[in-house]
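Complex shown without one protein chain; remaining protein chains in place.
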Amino acid sequence: MSIVLGPNQFGKAEIRLVHVDRTTPVHRITDLNVSTALRGDFAAAHLTGDNSHVLTTDAQKNTVYAFAREHGVGEIEDFALRLGRHFVGSFPWIGQARVTIEQYAWERIVVDGEQHDHAFRRAGGERRTTVVTVDGDAAHVVSGIAGLVVLRSTGSEFWGFPRDHYTTLAETTDRILATEVTARWRYVGADHDFGPLFDGVRGTLVSTFARVHSLALQQTLYRMGEAALTSYPQVAEVRMSMPNKHHFLVDLTPFDLDNPDIVYQVPDRPYGLIEATVSRDDAPDPGPSWLAIPGFC
Amino acid sequence: MSIVLGPNQFGKAEIRLVHVDRTTPVHRITDLNVSTALRGDFAAAHLTGDNSHVLTTDAQKNTVYAFAREHGVGEIEDFALRLGRHFVGSFPWIGQARVTIEQYAWERIVVDGEQHDHAFRRAGGERRTTVVTVDGDAAHVVSGIAGLVVLRSTGSEFWGFPRDHYTTLAETTDRILATEVTARWRYVGADHDFGPLFDGVRGTLVSTFARVHSLALQQTLYRMGEAALTSYPQVAEVRMSMPNKHHFLVDLTPFDLDNPDIVYQVPDRPYGLIEATVSRDDAPDPGPSWLAIPGFC
Amino acid sequence: MSIVLGPNQFGKAEIRLVHVDRTTPVHRITDLNVSTALRGDFAAAHLTGDNSHVLTTDAQKNTVYAFAREHGVGEIEDFALRLGRHFVGSFPWIGQARVTIEQYAWERIVVDGEQHDHAFRRAGGERRTTVVTVDGDAAHVVSGIAGLVVLRSTGSEFWGFPRDHYTTLAETTDRILATEVTARWRYVGADHDFGPLFDGVRGTLVSTFARVHSLALQQTLYRMGEAALTSYPQVAEVRMSMPNKHHFLVDLTPFDLDNPDIVYQVPDRPYGLIEATVSRDDAPDPGPSWLAIPGFC
Partner (left out) sequence: MSIVLGPNQFGKAEIRLVHVDRTTPVHRITDLNVSTALRGDFAAAHLTGDNSHVLTTDAQKNTVYAFAREHGVGEIEDFALRLGRHFVGSFPWIGQARVTIEQYAWERIVVDGEQHDHAFRRAGGERRTTVVTVDGDAAHVVSGIAGLVVLRSTGSEFWGFPRDHYTTLAETTDRILATEVTARWRYVGADHDFGPLFDGVRGTLVSTFARVHSLALQQTLYRMGEAALTSYPQVAEVRMSMPNKHHFLVDLTPFDLDNPDIVYQVPDRPYGLIEATVSRDDAPDPGPSWLAIPGFC
């Protein structure tokens, strides 16, 4: 028996970057959280502390800032691809580079009915995400959303489940269905008009959540993925993680009150957690697309 | 010398409540985080563990849920007043009741250009708040906003400050100004049409942030408060807490790049913290309005 | 009517500083989170954006780091006093300086039964705190603890409370009592041997929590404060905020199981919140000691 180094990666995580486009008086701001990770031949650093292959995480950070200046940012997928290709091309021992980006949305403040040129308001907790993996000459793009909290106040049933010794839940034909969607979708190829595509896929996911009369959160999830795949041939696969954020009717009978689906308590924990992948049967091989992406099956 | 009990209060904190108005097929949802606190003669519980005056925090919670069913919620100020008056009226030893509410905003999901009847999306991190204190027959209402993140990409200067031995900061005539506004405003009296008033004050604060060419965050803060007081005679006083969320230009000269106000790094900590009160000189006495409200001067 | 500036303060919040004492091979580390706030004549900055009185928050931060080098840190109260006195002495228009510090505890890693010279482990979530206010020539010191989570698995009763229309809680003579203590105590004067005093007061609070058979969390709180005041004449007043972190017995009867105080569920919210002050009847005037300290009555 001997002890061996297995899969490994290193990089700089959570580089917070704001880019201001001042080319016209109507400024545009891009607000990002960028993380990089390199994979390749880094055995010496682990085994003997020989850093001759270690492109420092400080340099990785510098590269992110410098590229934002040199090339601008644009769509996060394009920015990530540019960075990933640079890293893989920089030294022969770097085989793969993964660039993960979260983008925070801002909207213009409206003053006297007009959108302001340079005053902005942060628009909510939802983030646009991408995980780009450059693997030699190949590139894999997984884009997504996180922090999208949605709720249906009716049109959600849950019944017909098996009852074992530990099942006490009542069946219901009308409950609140609420979740915080984390969705990631893998594109076929890496050459797309990523902005409109993102808007399209995101919009399809959201409107499908709204449209589907739900018999199970699993069903809602599947329909959302199916709709995205049906509408966007550029998408090979969708993975979703959807906590069931329970809303429980409060029992008001001790106070001589009924509660016909009106007043709910909302516990933080525990919560149901539904996770699934929906894909095309002819989806190309994912390669390292999903490596080390947190929390997906 | 003897040891004495000083000011004290107790209650139930962070009661999460969702109310669904199903009176028409177009549902309306109200999503709240309610905290209650009672003040009065509770010495025996402290001194001897005699609970005969302690209206349990469990009963306080029950009351919140039951009132939501019995009377509906409506504007959070009215809901808090109804609860506070109930508590003060319930037992003679309860002198004051404070009800604090945070409201989370939801917007309807749009499907095929139409707002959905019962599918919603959580709208960002901003919350509407109120702190209502009922003191015997009197009532005090402090409403506000929290979590409003705003940014100006230009139109912010900072110069003319004194330079001591420890001052190294360069003066600037153009910087990013970003903050997360916590504002609380005290109303004159407790009988208002709170919904439109909230929209008005909040809108005034936001648009003033956008309008003001800033020479100091203090100045921006003051103008925001002044505008609210000028436009709304119902407001006696505004207190604001505004962290200066620094955006620092990245030095790109080592990479032979300039950086003309384009690429910024955004540290989490430390941050400047500017807090001030703006009020009318004839504002009525606040009484216990501001007691135990976190983080204000 | 005219609009006026009321109380205000500004400073640098959450300056993270680690100091390493290398005077012997047995290193000592001090890990702090420091916040500063200045009060005085800063009207011009608010009213006209004239910054000639504004000692920049950047300079305040620099001062903190420089003082740690020049004078060392020592006990956090002494470090805060040194900083506060410096700020108040630096410019005539600065009337008050408040310096707030949280200290994170580290313990040495034990290797082969020996404490290591320079390898440390972060010791838990509890923090030692101080809020020092220098007001001209006077100085006020409020020290404390935060994040101290304690639990009694028996020896806690709760009964004898009044029952109104909304009371459903059962009385109990045996429950789990758990809380996260935030305690702040005000010292008489500012010239103490703060290290041993802190250890003494903290130890008294913790052991009193353990000792007291509890009839109400209010009673436990009071006894803790009383014990600190009785043992330490240097302490004028203790303020405590103690959430009642509920542990609810799970009803296992549907599964033909009893549950004699064995298996509990632990909700995050809502929670009871008990806050009170215990003081000497001859305590000196607090002056601005408690100004703008979050969350106390």
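For clarity, chains are labelled A, B and C in written order, and residue numbers in each chain start from 1.
One rule holds in what follows: a residue touches a chain if its C-beta (ideal position, glycine included) is under 8 Å from a C-beta of that chain, and two chains touch if they have at least 3 such contacts.
Values in this document were obtained by computation on a predicted structure and should not be read as measured data.
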item	value
Chains still shown that are in contact with the chain withheld from the display	A, B, C
Interface with the undisplayed chain - residues on chain B	165-166, 168, 254-255, 267-269
Chain not shown, touching residues in chain A	1-16, 35, 37, 39, 42, 45-63, 66, 90-91, 157-164, 166-169, 214-216, 218-219, 221-222, 225-226, 229-230, 237, 239, 243-244, 269-282, 291-292, 294-297
Touch residues of chain C, complete complex, unshown partner	15-22, 27, 29, 31, 62, 65-66, 68-70, 106, 109-112, 116, 118-125, 148-155, 176, 206-207, 209-211, 247, 250, 252, 254-255, 257-268
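The definition used in the following text is that only the chains that are shown with their structure count from here on.
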item	value
Chain-level touch network, classified as line, ring, star, complete or other	complete
Rigid-body rotation angle, chain B and chain A, from Cα fit (steps of 5°)	180
For chain A paired with chain B, centre-to-centre distance based on mean C-alpha positions, whole Å	30
Multi-chain contact sites of chain C, meaning residues that touch two or more partners	166, 168, 269
